[in-house]
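All protein chains but one are shown in place.
The letters A and B name the chains in turn, as written, and every chain counts its residues from 1.
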Amino acid sequence: MTVLRSIRSVFSTLRAAVHAASAVEMHRVPATRDLNTLGIDKDAFRAIHL
Amino acid sequence: MTSPEPQNQRRRDTAALVVAAGLAVIAGVMLWDSARLADLGGYSGVGPASVPRVVAFGLLGLSLWTVIAALKGDFPERPAQNVPPVLWIIAGLAAQLLLLHVTGFSIATGVLFAFTARAFGKTNLAMTLPIGIVFAFAVWAVFSQLLMLHLPAGPLEHLLFPGA
Partner (left out) sequence: MGAFDFLLQGLATAAEPMMLLYALIGVTLGTAVGVLPGIGPALTVALLLPVTYRLDAAGSLIMFAGIYYGGMYGGSTTSILLNTPGESASIITALEGNKMARKGRGGPALATAAIGSFIAGLIATLLLAFLAPSIVKVALVFGPREYFALMVLAFVTVSAAFGDSALRGLTSLFLGLALACVGIDQLTGQARLSFGVPELLDGIEVTTMAVAMFAVGEALFIAGQRNVQADEVTAVKGSIWMSRADWARSWKPWLRGTFLGFPIGAMPAGGAEIGTFLSYATEKKLTKHPEEFGEGAIEGVAGPEAANNASAAGTLVPLLTLGLPTSATAAIMLAGFQQFGLQPGPLLFATNPTLVWGLIASLLIANAMLLVLNLPMIGLWVKLLTVPKPWLYAGILLFATLGTIGANPSSFELGMLLAFGVLGYVMRLFGYPIAPIVVGLILGPMAEQQLRRALSISQGDWTTLVQSPIAAVLLGIAALALIVPLILRARGKGQVLSQLAGDED
C-alpha cells in the first residue's frame, strides 16, 4: 500500500515538475496545483521577475 | 501573468480561431505545392511530395483540434500587451532591412538600435541614434575588418575605411 502510494507520489511530482517547467518557459506562472505538489509557495513564486 | 482555471473561461476564442485558419492555409499551400511535384517514388513509393503531404495532413488535423480548443476556451489567457513598444521594434527591424544596402551597416543598424532603446523606455532619439550609429560602426569595424565577415558598407564606412 505504501509502495503504491509512494510510486503515485513520485509520478504526480514528476508530472507537476513537467507542467511547471513548460509554464515557466513561456514566461507564465505555473498552475497553483502544480506549485503545491512541488512544495513551492505561490506568492514567493509570483515575486520572481519572470 | 496568472492563468485562471480553464473551467472559468469557457468562451469562444476568436484569436485562436484565426490561428486555426492560418494552419489550414499553410496545409493547403503545402498540398497545392506537392501536387505539382513529379512523384519520383521509384522502388520505395515515397517521393519528394510524400513527406510534405503527411505534414500538411498533420497540420489540417491540428487546425481542426485548435478549432475545438478555441470553442471550448482551452487556450491559456494571453498576457495584456503594450502595443507601441512592439511596433517600435518591428519598425526598427524593417528600417534596418530597407536601409541596409542604401546607407550601409552602421547607419541602418544604428536606427534599429535607437528604435529598440525607444521601445524599452529611452525616448530621446537625438541621443540614442548617434550612440547607436557609433556603436554599430565599432562593431562593423571589428567584424568586417578583423573577423572578415561580409557586412555591407555605406558612405560612412567608405569615409573612414576607404578600402572597404
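Operating definition for what follows: a residue touches a chain if its C-beta (ideal position, glycine included) is under 8 Å from a C-beta of that chain, and two chains touch if they have at least 3 such contacts.
Bear in mind the structure is a predicted one, so any value in this text is a computation, not a measurement.
Colleague: For the chain that's been dropped from view, list the shown partners it touches.
Modeller: Even though it is not drawn, that chain still touches A, B.
Colleague: Can you list where chain B touches the absent chain?
Modeller: Chain B touches the chain not shown through residues 5-7, 15-16, 19, 23, 26, 29-30, 33-34, 37-38, 40-49, 51-52, 55-56, 58-59, 62, 65-66, 69, 74-76, 78-83, 85-86, 88-90, 92-94, 96-98, 100-101, 105, 109, 112-114, 116-122, 128, 132, 135-136, 139, 143, 147-152.
Colleague: Tell me where the left-out chain touches chain A, residue by residue.
Modeller: 8-9, 12-28, 33, 36-41, 44-45, 47-50
Keep this in mind: only the chains that are shown with their structure count from here on.
Colleague: Nearest whole angstrom, what separates the Cα centre of chain A from the Cα centre of chain B?
Modeller: 32
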